[in-house]
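Below is one structure, written out as structure tokens; comments come after it.
Note that this complex is displayed minus one protein chain, with the remaining chains in position.
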Amino acid sequence: MLAIGVDIGGTKIAAGVVDEDGRLLASTRRDTDPEDPAAIEDSVADAVEELRRDHEVGVVGVSAAGFVGRDRSTVVFAANIAWRDYPLGEVLRQRLALPVVVENDANAAGWAEFRFGAGRDVEDMIMLTVGTGLGGAIVTDGRLLRGASGAGAEVGHLRVVPNGRACGCGHDGCLERYVSGTALVRETRAALETDPDRAAHLIGLAEGKPKRVTGPMVTQAAKEGDQFAVDMLAELGRWLGTGMAALSAVLDPALYVVGGGVCEAGDLLLEPAREALDQQLFARGRRPLPTIVIAELGNDAGIVGAADLARSH
Amino acid sequence: MLAIGVDIGGTKIAAGVVDEDGRLLASTRRDTDPEDPAAIEDSVADAVEELRRDHEVGVVGVSAAGFVGRDRSTVVFAANIAWRDYPLGEVLRQRLALPVVVENDANAAGWAEFRFGAGRDVEDMIMLTVGTGLGGAIVTDGRLLRGASGAGAEVGHLRVVPNGRACGCGHDGCLERYVSGTALVRETRAALETDPDRAAHLIGLAEGKPKRVTGPMVTQAAKEGDQFAVDMLAELGRWLGTGMAALSAVLDPALYVVGGGVCEAGDLLLEPAREALDQQLFARGRRPLPTIVIAELGNDAGIVGAADLARSH
Amino acid sequence: MLAIGVDIGGTKIAAGVVDEDGRLLASTRRDTDPEDPAAIEDSVADAVEELRRDHEVGVVGVSAAGFVGRDRSTVVFAANIAWRDYPLGEVLRQRLALPVVVENDANAAGWAEFRFGAGRDVEDMIMLTVGTGLGGAIVTDGRLLRGASGAGAEVGHLRVVPNGRACGCGHDGCLERYVSGTALVRETRAALETDPDRAAHLIGLAEGKPKRVTGPMVTQAAKEGDQFAVDMLAELGRWLGTGMAALSAVLDPALYVVGGGVCEAGDLLLEPAREALDQQLFARGRRPLPTIVIAELGNDAGIVGAADLARSH
Partner (left out) sequence: MLAIGVDIGGTKIAAGVVDEDGRLLASTRRDTDPEDPAAIEDSVADAVEELRRDHEVGVVGVSAAGFVGRDRSTVVFAANIAWRDYPLGEVLRQRLALPVVVENDANAAGWAEFRFGAGRDVEDMIMLTVGTGLGGAIVTDGRLLRGASGAGAEVGHLRVVPNGRACGCGHDGCLERYVSGTALVRETRAALETDPDRAAHLIGLAEGKPKRVTGPMVTQAAKEGDQFAVDMLAELGRWLGTGMAALSAVLDPALYVVGGGVCEAGDLLLEPAREALDQQLFARGRRPLPTIVIAELGNDAGIVGAADLARSH
């Protein structure tokens, strides 16, 4: 059976037809306005109709940034769109006359990696998406962990430092404040202020203005061999490994899949993470060290994962 | 079908016949020597034979303190007994001529609470056993979380303070160093040293010697209204809630079940835990606050859980 | 001998004639523009000339926010004015034809409290000024501690939490991030977000908008008995006591004098500080607990202290 996956982002909707092997047979996209929920539904319906013209589709999976209820239809809370306890799945089901299953976006992407990507050979994995923030998806014994209220796998808000860096969520010391593109930029700018001599190369890339430094600049400079940038990524990587050690004590996965924009840094990020995990892993020596790899599926992971989760519902 | 549960502890073996409703129909026990694995197997066989005389039994579940492999037969590592990658289940199966399933002790107890005790009405719960150390069991979507290598749910070794209190596991800042009977006694003795005036009542119970203070003494003093003892338990309770907040970010359970000797303190422990969890819960207000209750099944939980897990294998 | 004290702030200059008993015999002020160092010097000269008309003055002391060199003339770095290694004292001396001594503003205020205010009866005290930031002045054995490069007593940048809250100085976990009006407002707003129910009273004072909450509002609400506001001040107070415990391990003062706008909260701030210091003081029981009091001299402290330090130079 073919399924359509729909990935509702902040500024655009991407949709595609996905077969049972996770292949994307066709895709389309629509720009959208997060301020206008009705327009989002119009765009989703329009994209789905377009894809159905050429494909026989049995179900629709929707990926959205937010908490999704256990009915896998209600969006309890969305980060960027004004949905609060909104029956998105049911509304779309009536409109499309197709079964609709809604899933958290990080979960959808993680599921795609588990089924068809970097995690296809294991039963227990965690995906960490290091983008602007830090998203997570957890698969245990071959099943996606959603939690009692759909707020599971929010690993970005695992507290790793009591009274630590202030987080937008209102708490302190969340892992996301140490492992994210935002954290990379903030720490780099702070280090530029306190130690400008070390950072001549990076300041050059930023045209002399610390405030213009971006995450991709740090990655570029590091790949060009700039020690300062290498150090900044290594610091992020060590925190990533620290978070993994915490997660391993609780979940004991065989594999970590790292996605998101910051993973462009590759082993500049992953090697320090591996070292930190090795040093901090509980019961190290009495169990295998979890493997850490980069995600394979890229931007389509949300579509593919949402489609596959809907099909297997 | 009836099942036998066997709980192998450090100094004794307890075994019982358990029916499908979790009732303990008969039980027996044997003293044992953790230094002598062969004697342990003799005792287990002896106890099982005794119980089988009067009951038709289809399967045996064994609960042991250690990591159990995914085959649910091999003890990868045991805390108190010299088993290393030992095929305990297979050895007992051949000896008893019955199917044998081995399970981690905290998991067995947590499963019993999930099936027949405090967690019987939820699908997502975490049991925390606050005894000498801190054990954990995790149930997500009605299934026990074991992890890829049987080292899952070791919540006592979740790091909550970077560079924190030294743990016997070789790392620093493990939750167990803040939430356990051992932690309670250590902190109480330290506070007695730095502030003896506040602790006249407790020093009286300990016959004037801080080193004689025990966890049960602190609980007793607190129940008698001693403010110092109340404060010590509250400190432990706040750390317990802190650990729960971390676990909730990852696992989003509906319920925490607290067991172990320290939970004798009841609400003197649980109220501070509830407050700390309320203050620290990620996305508080957008999801229900998890419930925190005391375990219901007591010392038989290991037998009942091991038996039930074996039956449902 | 009479001395003039001049307090150069961000937007105004205050100056006064101070006698040997610390009494302010006359005073004047000028508005000023921190962007225009030349205008600041003009204003200082003008104010000094005005005061000298009616008083025979032997020396001028200048208080400024910044690092002052050991020559007590050079401003190495100023927080709000574009002085970098600027010989302010020498420039003013030539212009005024009077001896001029420059001092850090927190030091000047602390010295005034030591000589004529809350610290007049001790030899070892620390003043902590809890305003927008956290300033400090240290007196040991009756002498002001300046440090080798004039950067001593920057207690606001003592790190109290490794990897803690991000500070504008480029580092993490500085005490100022936990003990300052800025910290109070930030923490209060964060708590309003995560727990709006508790804060009805305070949200009312802020006309329904968490972003309008100010430090004085929190103090007002606390004085009116609002438990949420009381808790927010208590949290600040506990961190204040935590900082004091750190300082006591190093400096062992007899007295802490707390100044700045946040000290309007009085014992709502000081009682939690006293408790935290009591709990954390090294060698508690083997030495007196330092006393904690509110500053006595108010806004004139900078003038009085600068004048007195100049006179005793």
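Lettered A, B and C in written order, each chain numbered from 1.
By our rule, a contact is a pair of C-beta atoms (placed from the backbone, for glycine too) under 8 Å apart; a residue touches a chain by one contact, two chains touch by 3 or more.
Treat the numbers as computed from the prediction; the structure is a model and nothing was measured.
> So which of the visible chains would the left-out chain be touching?
A, B, C
> Among B:Pro162, B:Pro216 or B:Gly261, which residue is in contact with the omitted chain in the full complex?
B:Pro162
> Thinking of the whole complex, not just what is shown, which of C:Ala45, C:Val76, C:Leu98 or C:Ile294 touches the missing chain?
Only one of C:Ala45, C:Val76, C:Leu98 or C:Ile294 touches the chain omitted from view, namely C:Val76.
> Touching the left-out chain: which of A:Glu20, A:Asp121 or A:Asp195?
The single option touching the absent chain is A:Asp195.
> Since one chain isn't shown, list which residues of chain C touch it in the complete complex.
Touch set of chain C with respect to the missing chain: 67, 76-77, 122-124, 136, 138, 140-141, 143, 145-155, 157-162, 169, 171, 174, 242, 245-254, 280, 282-283, 286-288, 290.
> Could you please point out the chain B residues that touch the chain left off the display?
161-166, 169-173, 178, 186, 190-191, 193-194
> What is the set of chain A residues that contact the non-displayed chain in the whole complex?
Within chain A, the residues touching the omitted chain are 162-163, 194-196, 278-279, 284-285.
Methods note: only the chains that are shown with their structure count from here on.
> If I average the C-alpha coordinates per chain and also across every protein chain shown, which chain's average lies closest to the global one?
A
> Centroid of chain A to centroid of chain B, CA atoms only: how many Å?
34
> Once you find the CA centre of chain A and the CA centre of chain C, what distance in Å lies between them?
Centres of chain A and chain C (C-alpha means) sit 45 Å apart.
> If you average the Cα atoms of chain B and of chain C to get two centres, how far apart are those centres in Å?
52
> Which chain A residues sit where two or more other chains touch them?
161-162, 169, 171
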